[in-house]
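With one protein chain withheld, the remaining protein chains of the complex are depicted in position.
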């Protein structure tokens, strides 16, 4: 299914759900959104009832992009959120299990 | 089919189409083009009618290259564009489904 | 099984064990925790009785995130620890051998 | 066949050819060579008769290494070159199609 991207805004946790399409989400990049604040923005991830874990820290005018390599399954209850003044764009790609199935057809 | 590369210029969105070759485009790097401006250049991606999402932010004299890991299918209606004064070179590689088929022949 | 993440605090080595689920842990990112110190925090890893090896070095206000690409099997006796004043969040994903098995069912 | 590495010197384009071994070259890193100039060195790649595309930009004393993720097939007519005062070392690995064949033997 190709490209996936969201903008996570400060104070607005972004729950991930795969719209009932079984598959695997690969999150591969974070980039700082527009704004004038020079304070860091940290992206964190919460799974179920566990406390949040930091995924990356972006520093305006120093490091505004960060490669990631994370995978989520459709039954993970995930929420992304931002600590800091500026939004963060997360990008990656989604691989549906159906696609894997199609590939398997080629292989067998 | 190997290497893929384009230069995206400010103000000129670059639509991606796979020239009717079924396959998957891997975009793996962004590098700032030549120029004297010291302002950031942001690469963004639009899919269909959705708003653009930032892929990376390049800072002259600080971070002029950024690794990416994005995949696009031939039926994604994608356009890359740049916010900022300098162009950005995107590179990666294209894997045709035919190649996958050839590999499958080896495997079966 | 998807996402994996821990916070490793200074002075508190974090032993990794896979809770008896056979599989492979992929550690793909390290991010500096909150704090005011500007000294570096180094993440290191000890396996069995061997001396620790540095995995990455994070510099406050300069490089607060670092991509990693490490794999651990369930029978590795691993402990992560931090040298420095601030904690480090490690993230990645866990792939159970059962999942591989399921994939194999699709393939055969 | 494992490790691959070259040094590309300013003013001396480096044509890549696979010495008639069918396979795929993975270029995964660029590192600035020795020298005293503090000006950037840009690595670019030309394929056939198309204009060159920038692969990365290295900044002395700031960012002297850059991860890449590029793949070239043996029938790509590729030349690497450097814009700037200092050489750049490119590294990666070569996977011959014969190796893939050997692996297939294991699999079938």
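The letters A, B, C and D name the chains in turn, as written, and every chain counts its residues from 1.
Operating definition for what follows: a contact is a pair of C-beta atoms (placed from the backbone, for glycine too) under 8 Å apart; a residue touches a chain by one contact, two chains touch by 3 or more.
These numbers were taken from a predicted model, which means no experiment stands behind them.
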Contact list for the unshown chain, restricted to visible chains: C, D
Residue touching the undisplayed chain, where the options are C:32, C:56 or C:82: C:56
Subunit C residues that touch the omitted chain in the full complex: 40, 42, 45, 47, 53-59, 62-63, 66-73, 76, 78, 100-101, 104, 107-108
Touch residues of subunit D, complete complex, unshown partner: 1-3, 5-7, 26, 28-29, 31-33, 61-65, 67, 69, 89, 91-93, 103, 106-108
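By definition in this document, only the chains that are shown with their structure count from here on.
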Touching subunit A and also subunit D, the following chains: B
Numbering shared by both copies at the subunit B-subunit A contact, with half separating same from different: different
Angular offset of subunit C relative to subunit D [C-alpha, multiple of 5 degrees]: 145
Euclidean distance of C-alpha centroids - subunit B vs subunit D, Å: 19
For subunit B, residues that touch 2 or more chains besides their own: 62-63, 67, 69, 107-108
Overall pattern in which the protein chains touch one another (line/ring/star/complete/other): line
